[in-house]
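The complex appears here minus one protein chain, its other protein chains still in place.
Right after this comes chain A.
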């Protein structure tokens, strides 16, 4: 094979500059040619990763597809920022995903992996203990801020049906945690005196960021996975056990008080969690990961204890 290594089929990763994107790039770049797309600069980028600092909504993004032979796209350029205006949030996530999927169809990318989240089902008191992939995506009924995340998931789902020749994989991992991850669950678990809702102690599922990165690699490179998958880490554990493991002394707040109080704190920027996030520490939103486990022979590398402790960098 005298092929020019810079011309072999590439894996395109959107949102590569985030913490999860960097974890993924680190796992993948030794075996695959990677092209990254992100609005943000990629700090500490390995030299063999080609980087395009641009917005998916811009015409220029299409050039990446026109000029390269692409074997797979991993789309995780999805923003979750409760402080961003809803309009911008929605446009970036939904329009960005729509454009990306158009390019994938136009340039016949054989594999498309979209990173969604188990949060699309939404925590609720009448949830079953383990939601399967066909459960309705109810998250927006209690938390309108996640509407575009559901839309992204459904766009990918529609794409899966419309393009049977393209292998589309939608991954819905449980709460992602890790030493560098700055999403709501990791930030919450880093608080020394976190709130809990008095009398509520739901079972929760966490997954280590490196396990999610591995799952995305499996989804992108293996031929079997197709369709929607819940991705579960080492299992489920009561919220109180996590706080105990991390040595936190949680503050029990009665739930009727917690919502308005957090609303005020959020408004005056004294807290960074919008009140509907409280549902996650009150009700169940656990998923059944058996389909993924079976189809790709999946086992997480990180134990429950290691996954929990990873939020404090251990």
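One rule holds for everything that comes next: a residue touches a chain if its C-beta (ideal position, glycine included) is under 8 Å from a C-beta of that chain, and two chains touch if they have at least 3 such contacts; residues count from 1.
Keep this in mind: contacts and distances are computed from a predicted model.
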item	value
Listed names "ABC-2 type transport system ATP-binding protein", "Aldehyde dehydrogenase", "Glycerol acyltransferase" or "Branched-chain amino acid ABC transporter permease", matching UniProt entry of the absent chain	"Glycerol acyltransferase"
Chain not shown: contacting residue from A:140, A:203 or A:221	A:203
Absent-chain contact - pick from A:91, A:128, A:141 or A:180	A:128
Candidate in contact with the missing chain, chosen from A:162, A:267 or A:305	A:305
Absent chain, residues of chain A that touch it	125-132, 197-203, 235-238, 241, 245, 249, 254-255, 283-284, 303-305
